[in-house]
Each structure stands twice: as C-alpha cells, then as structure tokens.
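Only a single protein chain was left out; the remaining protein chains are all shown in position.
The chains carry the letters A and B, assigned in the order they are written, with residues numbered from 1 in each.
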Amino acid sequence: MAAMVQRLRASVISTPTASLINLVGLAIVAVALVATAQRVYQGGATYFFQTLGFGLAQGAIFALVALGYTMVYGIIELINFAHGDVFTLGAFISLALMPVFGLNEGRISGAALILPLLGLFVVTMLICALVNVGIERVAYRPLRHAPRLAPLITAIGMSALLEGVMNVWRGPFNLHYPDFLPSTQIPIGGGVTIAAKAVMVIVVAVVLMVSLTLFVNRSKLGKAMRATAQDRDAAQLMGIDINRTISATFFIGAALAGAAGIIYGLYYNSVQAFDGFQYGLYAFTAAVFGGIGNIPGAALGGILIGVIYSISDGYFTVSWTQVLVFAILIFVLVFRPTGLLGMRVPEK
Amino acid sequence: MSAILRVGGVTKRFGGLVAVDNVTFEVEEGEVFALIGPNGAGKTTLFNCVTGFYKPTLGTVTFRDRNLTGSPPHRTAKAGIARTFQNIRLFEYMSALDNVRLGHHCRMHSKLWDSLFKTPFERSEEKRITEHSMELLKLVGLERQSENYARNLAYGQQRRLEIARALATDPKLLLLDEPAAGFNPQEKVELMALVQTILKRGITVFLIEHDMKVVMQASQRIVVLDHGEKIAEGPPVEVRNNPRVIEAYLGKSA
Partner (left out) sequence: MTTVRNFVRSNVRNPNAVAYFLMAVSALFFPAVVQFATGGSGDYLVGLAADGGIYMLMAIGLNVVVGFAGLLDLGYAAFFAIGSYTYALVASNHLGVTPIGHSLHVPFWIALFIGMFVAATAGALLGAPTLRLRGDYLAIVTLGFGEIVPRVFRNAGIWTGGVPGISALDVPTLPGWVQGPWVGQDFGWVPDFRFTSANLTAYYMLMIILIAFVVILVHNLYNSRLGRAWMAVREDETAAAASGVNTVSVKLLAFSIGAATSGFAGAFYGAKLSYVSSENFGFIVSVTVLAMVVLGGMGNIPGAMLGAIVLYFILFWLLPNAPGQMQGLASSLGLDWLNQSNPNGWPGIGEVVSRSKYVIFGLILVGIMLLRPQGLLPSQIRKQELTHEEPEALAAPRQLQA
C-alpha cells in the first residue's frame, strides 16, 4: 500500500501543476531567506552568534528527542506520542534525584560537579528507558497486529497518562531546575562570543549521538535493529528476537530522551509537566524534516528546527514562531514526505 | 473484430530495474486473451500499468480508442476495465452483498444531496443495484452467502466474490490475475465455465494464469513475457511449440 502511494505521489509530483506548486514553495523559501539575511545583517555579529548558539543548543536537545521518534517509527511505524513526555519525565526524575547525588544548587560547582552529574545522567536515563520499555510492553505490543489506529490511540493515551502523573506529582507549575552550568561567554574572535552553556549542551548531545550512530552501525544489536526495520519477517527468519530488538529500540530512544530532559533542565532552569507535548511535537517535526526513520536525518532536522526557532524568536515575532514550526511540518509532509535525507521511507 | 485494448510499447522501470520492457500487443474484443510467463516476468506489473496503479515509464495504454495512459485506477474502472488481484483483496468486514454493491459505485448517480436526504431517486437506485448485486452473486454461485462477511467465505468463494465485485463495475474488459491459483481440478472446470458465461455477456477477458491447462483450453491468444520482454504471441498451439517459450520455462537446454 505504502509503495503504491509512493508511486502515485511520484507520478503526481511530475505533473506541471505540481512543479508549479513546488516552484511557489521554493520562491517562498527564497523570500524568507532573503528577509532573514537582511535582518541578520542589520542585527550585527554579536547578536547573531548569541542567537545561533541558542538555536544550536536548542536544536541539539530537539535532535536527541527526535532520535527516539525516528528509531521507533523506523522499526514499528508508530508515532510514539508518549516519547515527548518521557523526555519531560527525565527532567522531573533527575530533579527528584538531585539530593541523592548531593547536587545542591550553590553548594557545588566546578569539577566537583562532573561525577555526580554523570551518575545523575546514568540513573535518569536508565529509569526513563525502563519506563518506555514498559509502555511498549503494556500499550503497544498487544496491539501489534491490530488496525493501525489502535496503537496510535494508546500512544496518545500514554502521553496523557504520563502528563497526568507528572501533574499530580508536582502540579501544573513551572518548577525551578538548578543552574549548574557556567554562565561565562567564550570569545570566538573578532569580539564575538558564544555562551559556554550552549557549547556544553552541544558537546554532550554530539557525544551521545555519535555513540548512538556507532552503536547502530557496529554492534550486533544495532544490526538487528536495522534488519528488523527493513523487514521484520525476514529478520525473524534469520533468528533475530523481534520483541527484544523492539524493546531495545524503545530503551535506547528513551535513554536519549531522558538525557535530553536533564540537558533541557540544566539549560533553561525551568520545567513543567506539560512541556513534553509541545517539545515532543517540535522534535517530531525535526524527525519528519530530516526524513522519518533516518538517524542522521533526525539529528540534522533537530539542529535546523532549533536554529529556525531561535532565528524566528530573535529576529521576527516570538508569537508566530510556533505557527512557523508547525507550518514547516505540514509543508514538509505535503511536498517532501521523505524529508531532507529520507532516501528510503520505510515501506511496509 | 476490433482491438479493445492496445498496449503500445509499455515500459515500466523501478529505479534501475526494468520490470516491463517495451511490450506491445492488442486484445481483441470478445476473446479470452492470456498473459503468461515465469515468475517475476512482469505480468502483474503490466496489469498495474493497464489499470492505472502504475504509470508506465514509457508507452501508451489505449482502451476502446481512448488513451488511458496514467489514468488513476478509478478512471480506468469507470472507462470499463475491471480487475481482480493475485492475492485476493476483498473488503473483509463487509458482507458479500455489500462488496458487490460497492462495485456499482462508479455507475451510480446519487449525489451527496441524495444520500443526505434519502431522496426517492437514491432509494430507487439503491433498490436497483441491490437487485443487480443479488443477480451477480447468483451468477458466481454465492446467492446463499450474501449476508456473510467476505472474510468468512471459503477461499474459492472469495475468488468468485472478487469476480462478482469486478463485474459490478459493468466492465467491457475483465482482467483476472491468476484466477485459478489454489483451485482443485473441479473448481478449475467451474471457473472456465464462469469465464465462458462472462464472455457471453459481451465482456472481453484478459487473464494471467500459471496453469497451462487452463490457459491452453480457455484462451484464444497468448502473449508470453520473460524478464519484462514479450517473447512470443499467438494461438495456444503455436506458443506451446515456440522454442523461446520452452527455453524461458525450462531454461536453456544443454
């Protein structure tokens, strides 16, 4: 079916009207780029790099969350709506665990932070991963052969459930998240600086993403994942344990989301029970933008959405930014459903 | 007799793979025409090109002197080409009767307005197509199964229901994709009788079939595909003795 739709679409795109629509789309993008360039030029270098640093840091967080969406979609073709809330859960759990690791704001700083933070990351990622594996086990696995709508609806239900639990736990307030990262600016030449905080966020995110890519490309489990994503039945015939592989995918995706939750907290110093819904949507947009099912695509999409977001915030009106991001989502789906890097849409 | 369907130099490529390669033939009105060839020869791809599921990379499909190249499936159905599928595709949770009634969709004239307000026109049209559907079910021997869900029918009944649904679109040309697959000898005989009945209703039959017995008995003319290319065309006896056909089926003899 999907194959057929793809081909139907391929034939549609080649018609003259469709290429006209594509041209109009390109023109809109070009105008937007020119308008942006003009404003950036007027704004000066310092402001630009500040905005860019913010956008890259934000994009790195989007990318980490987007990876979970893209991996799960790649393997079982499910939009795991609960994923965004697993991300918030990461922030909530780490917040609760901080005293355990002796992370008290103002009493600890510098190099002394490294070990406790590392511990916090490991434990939080583990808890989030187990929660997500549990969600898959309870809410998605029993419906694997049900009509497609069914697991999508339980995914929305799980999302509401997680948000509800966090809401009951800590209330619908903006919670303060301790500020451990240095607020210094790093000079990058020409009198222009970039926030150290943003650099740290980007470095951590890149380390996590590189290890994930290595894992998926090199390890046996990673190969099993790719095989399962391509053809579940064939993978099963080759002796791959499908259930274990799918669980592992949920595990890894949620571990990254949990880490993203901590990074989010450390970067913005504030978190709220319902943040995951919006953030999850942005991350999903990023995954679609890069090409759903494609791991480097999700990373690229995340960075781009982050930068677009902060440029829109920084140079245009804040209140239209969200409209812009969702408009991008719709336009990508309509005009290029395979995304930027999506050579292959999972066809099943 | 005149040609009802002209396939003119149709080529279909998927990326680097050439599934159908410059195939040309004509189906005459009122005949049983067969398309045969080894597995993966591109037979179903050609069917999909004719019925609009694929747009041919090159070439034209002409039906009753109308160019149908690249028309979407519902248009080819409306133009008068009906088909069945190799792996049966029924609406499993609709009754046998509703499956056949659905087949009338493109011949019905009730508008949204008629449906919303159940106008007398809509009522009489529904009544008419329900009667016609029962008639078609009777034709394929399923009149007693009309209220059963399609998925609850036996395999052979499902194949026949699919033919009834295709006939409901009031076709001039019926494409059958391996209609005898999985049939026992008795069922094959019944199928051939059904094909004759369909012919008598003025419908040309174009089929893909693996069973040589069925093909040789039922069809007047045959086209043979191998690796997407047409390697032979002609009456059954001629095709059976064609060395290239024998080679394609049995491999090059040493």
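We adopt the following convention: a contact is a pair of C-beta atoms (placed from the backbone, for glycine too) under 8 Å apart; a residue touches a chain by one contact, two chains touch by 3 or more.
Since the structure is predicted, the reported quantities are computational estimates derived from the model, not experimental observations.
A.B. asks: Who touches the missing chain here, A:123, A:143 or A:340?
C.D. replies: Checking each option in A:123, A:143 or A:340, the one touching the absent chain turns out to be A:143.
A.B. asks: Which residue among A:136, A:163 or A:313 touches the omitted chain?
C.D. replies: Answering carefully, the residue with contact to the hidden chain is A:163.
A.B. asks: Tell me which of B:72, B:141, B:156 or B:234 is the one touching the absent chain.
C.D. replies: Residue touching the chain left out of view: B:72.
A.B. asks: Determine and list the chain A residues touching the chain excluded from the picture.
C.D. replies: So the residues of chain A touching the unseen chain are 1-5, 8-9, 12, 77-79, 138-139, 142-143, 145-154, 156-165, 167-168, 170-172, 233, 277, 281, 284-285, 288, 317, 319-320, 322-323, 326-327, 329-330, 333-334, 337, 348.
A.B. asks: Residues on chain B that touch the omitted chain in the whole complex?
C.D. replies: Those residues of chain B that touch the unshown chain are 14, 19, 40, 42, 44-45, 48, 51, 53, 72-74, 77-78, 82-83, 85-87, 89-94, 98, 101-108, 110, 112, 114-118, 122, 125-126, 149, 165-166, 168-169.
FYI, only the chains that are shown with their structure count from here on.
A.B. asks: Compute the distance, rounded to whole Å, between the mean C-alpha positions of chain A and chain B.
C.D. replies: Whole-Å distance between the two chain centres: 47.
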